[in-house]
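Heads up, one of the protein chains got dropped from this complex, but the rest are sitting where they should.
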Amino acid sequence: DPAIIFDLGGKFDKSFNESAHNGAQRWAEETGESYNEFEIQSDAQREQAIRRFAENGNNPVVMAGFSWATPLAEAAGDYPDTKFVIIDGVVEAENVQSVLFAEEQGSYLVGMMAAMASESGTVGFIGGMDIPLIRNFACGYAQGVKAVNEDAEVIANMTGTTPAAWNDPVKGSELTRAQISQGADVVYAAAGGTGVGVLQTAADEGILSIGVDSNQNYLHPGQVLTSMMKRVDNVVYQSFMTGEDIETGGLRIMTLDNGGVGYALDENNAELVTDEMKAAVDEAAAAIAAGEISVHNYNSDESCPVMSF
Amino acid sequence: MNELPRWADVVLVPLINIALAFIVAGLVVLAIGQNPIDMVYFMVKGALGSTSSIGYTLYYTTNFIFTGLAFAVAMNAKLFNIGGEGQAAIGGLGAALVLLAIDWPHWTLALPAAIIGASVFGAGWAAIPAYLQAKRGSHIVITTIMFNFIGAAILGYLLNGLLKKPGQQVPESRSFSEGAHLPNFHEMLQPFGIAFNKSAPANISFFLAIGAAILVWLLIWRSRIGYEIRAFGNSPGATLYAGISSVRVTIIAMLISGALAGMMAINVVMGEQERLIKDFVEGAGFMGIAVSLMGRNHPFGIVLAAFLFGMLNQGGFELMWEMPEISREMVLVIQALIIIFTGALVNMTRDPIEKIFLRLHKKGAA
Amino acid sequence: MDFLQFILTLDSTLRLSTVLLLACLAGLFSERSGIVDIGLEGKMLISAFVAAAIAYETGSVWMGLAAGMLASLIFAMIHGVASIIYRGDQIISGVALNFLASGLTVVVGDALYRQGGQTPTLAGSARFSEITLPFADALRDVPILGPIYSELISGHKPLVYVAFLAVPLVWWVLFRTRFGLRLRAVGENPSSVDTAGVSVVGMRFKALLITGLLCGIAGAYLSTSQAAGFGKEMTAGRGYIALAALIFAKWRPLHAMGACLLFGLLEAVSNLYPNIDVFGLFTIPVQFTQTLPYILTVIILGGFIGRAMPPNAIGQPYVKER
């Protein structure tokens, strides 16, 4: 059987892990087969969890989250017959497939939408834990905003520096209010479970919000502008489908072009996304896919041309 | 009035209390619709069922021995050091700095250096609350808790900045050099032809912990400073009369305590992760309190209690595979119940048992 | 910083202080009666969970509040049985109850909702909504006073008002009633209360009862007012900060309010201005601003702002016969 290991925050974080979980579920429903899963409680359990699955004979073993990189690098060599997939991290090993997402591209699109929806010209970003990955979200978002409105202001806050930052909806809520007080009328939450508090408060306070990872539009219908989709579910689904034959030893990048990232449009936000908005964004998406617009990746040089952290 | 025979005091009462804790935990399990017998079975099997399980159990045991000893040393001076968590975290920082500083040629050189790094940093982190307690009377319980938060923030800051491996997401340091690798049980037992799981994290730190327990025993019950620590703990007022400096005792006890807590990092940071990660302490600092209480602040008892808690931890981990309906936090519930029954509610069982012994005694005398 | 933003910072301060204040007043009763309560954290946590779960199940936030208070009360009573009746160590009992709350909330929450210990998101009547005071909208545009009234004073969730109105009430109970006199006496010298014909056990249990109820409100506030549901470990050390505020306040209700507002302000400022730029010379990192409440607590406890004398009999079980 294949197996999936979730990151801290758990499979029902309404965000990243949940997206992975959905992919696995979809596979199970379609194939009628079963898989193993595990939610770790702390960083120190990572290696133990990987080994537990490998020794149990699960194959492939998919893990979602950048934090898996080091423990996987440690363990992978001991199980040459097991195929591993790591999402958001890079491990150079024969039996590991590394999957990265071009978050900056998806964020760019929702940034454009934010700028167009904003009346005040000020938009917000609330990140989870302050790490390069999240800064990349912020940077892509800011680039999208500036592309629409050169003068727009982007207020960015990170929830914290510990993994607890993924799970602090109260803090998310306060940060949202703080940004509202600074004039923001659209906030983008890239903060895992913390984002639930962001979206909640935005809805309570009558401003728009943007979800992340999964489609979060349904959380507050009519009040979530869109969600930056990071199709972790697709990666998990495909990995499970391919099974033991999965190609390893390389890096796979999920972009706008190959459907890895995108923005969500459904009945919950249909009224919020104007035709004009949609047209502009789709055009940009095509341009990015074609390489005509290049969105700067924060990770490439640990800096962002349009904002500082 | 101590009418309980010693064996009843140190064996019978704790055993009854642990049993009570498990009974209540069992009720919780029943309440969420699961079978408590299965739970215990899978936990024991998960903790001792294979050399891999044993390796993990001993690995956790090692942590708990260190943090338990840390709490006990301070507790003998009646100082509630709730700061094991932060002291271990900063101890890890100390060990990591030492191990990252140079390319260590061999673990026999790296280990003593890391021990110094971990214990000096751990002790340093305990020193400020100790000083504030001794000199300014600030309640050590609160200050050490605050230092847990501050320690975590410092570690977070450094792992996001100075110590972070460039270009990576995870707030963790780069891995230590090969030479800093500590022999694990597999490597240690192989020469004797004993097969032990290759990847189980138990390592030579386990023996370091046992050694520390023996040293703590000598320190507390055989040395002069230990005498002073116990005297101060039993009767702070009396130390003035005897010319024992309360400031000195408070600070020394806390330094030793912090150093021991810091040593936990040898097991985790050096022995298992081989790099500095965030939150590697995983509550072991807090669990040290329970371990020490159960072990009645005595090194021998602490080693046994640490093993029990190690089993719980590892058994609880395995339980998630066997009974995914039971959240791993169940382990925390069991541990909390053990603290409640063996720590806070001791007299609930002790009083009646004492009465029984008193009656038997009177009958015997008559 | 313009005036409105200043007001909004204070507004945020009020929201953030509320939990601390409720917990701090809760701790005041316990500690004034001579019982150390390091378990404020756990009581809030269990209440936050139960309140969210019951509010979700019944759809009524008031049911949730009541249930949360009950849960916290049960924890307070366990602490009472351990420390009053069985003369157990109060710190150990408190620490253990904190663990128990951490574990139980997730075990039960996971068993009920299978969401990794979280409760489902609360909506509508399962959450507290804001109260707009009379004329708030009409007065909004009056300079200075308008924003103060309509932003700062009006427009909070009911429990915020409960917390701040509780302050004078607690003061009055403590210093103007028979109960208050006995409460203060039992924390100073329990045998004086005993020989005066008042039950020490009874007084201490009454005190813990109030502690339990107030902590219950604090916890329910977290999950049904400030957030919309329970999340694992959502108290995040606020119980300890409340305890520190209590010491800072020297166990007095009005001072407690001041201390909690200060901690709330620190949190609000660190939310609003995570990286503080000092004259463009260097930046105070966010880790520092976020850690400020803890650092401040240590400084306060270091006696640099006057030494706090706790109730005389605090922490010691009352034993007549050894």
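Each chain gets a letter, A, B and C, in the order it is written, and its residues are counted from 1.
By definition in this document, contacts are C-beta pairs under 8 Å (C-beta built on N, C-alpha and C of every residue); 3 or more make two chains touch, one makes a residue touch a chain.
Methods note: contacts and distances are computed from a predicted model.
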| item | value |
| --- | --- |
| Record-based protein name (UniProt) of the chain missing from this complex, from "Heme ABC transporter ATP-binding protein", "Dihydroorotate dehydrogenase B (NAD(+)), electron transfer subunit", "4Fe-4S dicluster domain-containing protein" or "Na+/H+ antiporter subunit C" | "Heme ABC transporter ATP-binding protein" |
| Shown chains that the omitted chain touches within the full complex | B, C |
| Of B:Ser177, B:Ser245 or B:Asn347, the residue in touch with the unshown chain | B:Ser245 |
| Candidates B:Ala31, B:Ile194 or B:Leu218 - the one touching the absent chain | B:Leu218 |
| Touching residue (missing chain; options C:Thr132, C:Thr195 or C:Thr283) | C:Thr195 |
| Hidden partner chain, touching residue among B:Tyr41, B:Tyr131, B:Tyr227 or B:Trp321 | B:Tyr227 |
| Contacts of chain C with the absent chain, listed as residue ranges | 175-182, 184-185, 188-189, 191-199, 312, 320-322 |
| Where the missing chain touches chain B, by residue | 1-3, 218, 222-224, 227-228, 230-231, 234-235, 237-238, 240-245, 354, 358, 361 |
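Note that in this section only the chains that are shown with their structure count from here on.
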| item | value |
| --- | --- |
| Chain A-chain C separation of Cα centroids, rounded to whole Å | 35 |
| Inter-centroid spacing, chain C versus chain B (mean Cα positions, whole Å) | 30 |
| Per-residue multi-chain contacts in chain A, two or more chains | 39, 130, 160-161 |
| Set of chain B residues in contact with two or more other chains | 153, 156-157, 160, 329 |
| Complex contacts: residues of chain C adjacent to chain A | 4-5, 8-9, 11-12, 15-16, 114-118, 121, 222, 226-229, 231-234, 236, 267-268, 271-272, 274, 286-287, 290 |
| Chain B residues within the chain A interface of the complex | 52, 56, 152-153, 156-157, 160, 166-172, 175, 198-199, 201, 268, 272-275, 277-280, 282, 317, 320-321, 328-329 |
| Touching residues on chain A, where the partner in the complex is chain C | 9-13, 39, 130, 157-158, 160-161, 164, 167-171, 173-175, 177-178, 181-182, 193, 196-197, 200, 219 |
